[in-house]
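One chain of protein is taken out of this complex; the other chains stay put.
Right, subunit A next:
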């Protein structure tokens, strides 16, 4: 397992999104860049760490205010990168002392990275940084490393989920419990997606950004405004609800009134998703944002090690999902929502205010997605500009599996997807675990397009 992490850490040569405060080094055909970002175990940039790069050329580098260092090289070859441990901030140690010094091969015209994660020297813990979704254009953007840039959850194993091969019953229990937590949080995020599809027929590719919004709002309230976590989370949910309301009022209702087709609206959601992703990146940068700095305490339940945070998140999610179920089944407005979801024209004819219901669905969906984002950000240890985009397809998989447009289908589907994602760790490498869920998505569409709880009808 340590070996796996090592490989992960070493294999970070390449382009990744730019978030530098200073333009450090741009690779061109004659030069190459070697660089990375060093962050303390609390996620703050480590300033003034000295590194020595030796090989065909010898260059010294120091991390700047953003924790970033880079070396400009004009000769290809293998370089030995040595980090001077005496220059690390007080109390910080390398998480993997064996990886210092390290050899990196450099190719002209590209960026290479060498990461030195800081923290307690243990074999486990979070994985290293990874290359982010490349917003690669004609120029290769400078490398980002450290804890930043990666897709949260894709390579970083959350606490309570262990990566690596090998099977044992305790691992099975561990992964299953992680799957249930992940699935429940996914359910929170996907209920809105399913209801919006049910009531308007729109596949909302910007739903992931509502999840991200929740996580980032919680980060702002908890870290920048320094509010207690519960208050920050509640405020983030309010922000999510407001964003859902505003989206419907500002974009989707006018489009429905303009009779813009659903496929066109689908492409609009993609445009919106791109816009929001880069707006987040514009204001908060490309690196991970930790909502809570301290490492959460863990609890042992039989064979399962779980963080207190996950348990509380699970409880909150279950209560909220129960409330949503009661709302849908037990209240008049909830019945009206299901009626619209079933058949909008008939619902309108029976005197239900379809537009009002749709507005409500957007608002509630936004709030639930934001709550999902807050809890997911805590579960994955960090949020980032692309957290929602990373789990968007998992949400689609969950919603499709459960039956598009049915709220309870989204619950069942999410649990299944959560379990599949975490349990597939047992048989396939953990960085492929999201692929398993997507394979399920495709298989469901082939074999049972109406989903588990959906009603069979002719599609297409």
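In the analysis below, contacts are C-beta pairs under 8 Å (C-beta built on N, C-alpha and C of every residue); 3 or more make two chains touch, one makes a residue touch a chain; residues count from 1.
Following the convention adopted for this analysis, contacts and distances are computed from a predicted model.
*Asks:* If you look up the hidden chain in UniProt, what protein name do you find among "Carbamoyl phosphate synthase small chain", "Branched-chain amino acid ABC transporter permease", "NADH-quinone oxidoreductase subunit A" or "Succinate dehydrogenase/fumarate reductase iron-sulfur subunit"?
*Replies:* Missing chain, UniProt protein name: "Branched-chain amino acid ABC transporter permease".
*Asks:* Looking at the full complex, which residue from A:255, A:299 or A:312 touches the chain that isn't shown here?
*Replies:* Residue touching the absent chain, from the options given: A:255.
*Asks:* Using the document's definition of touch, tell me which of A:33, A:306, A:397 or A:419 contacts the absent chain.
*Replies:* Touching the chain that is not displayed is residue A:397.
*Asks:* Which of A:59, A:80, A:173 or A:272 touches the chain that is not shown?
*Replies:* A:272
*Asks:* Touching the left-out chain: which of A:172, A:315 or A:432?
*Replies:* Considering all chains, including the one not shown, the answer is A:432.
*Asks:* Could I get the residues of subunit A that touch the absent chain, sorted low to high?
*Replies:* 4, 7-8, 11-16, 18-23, 29, 107, 109-110, 130-138, 140-141, 154, 203, 255, 258, 260-264, 266-268, 270-279, 281-282, 285-286, 389, 393, 396-397, 400, 428-429, 431-432, 434-435, 438-439, 441-442, 445-446, 449, 459-460
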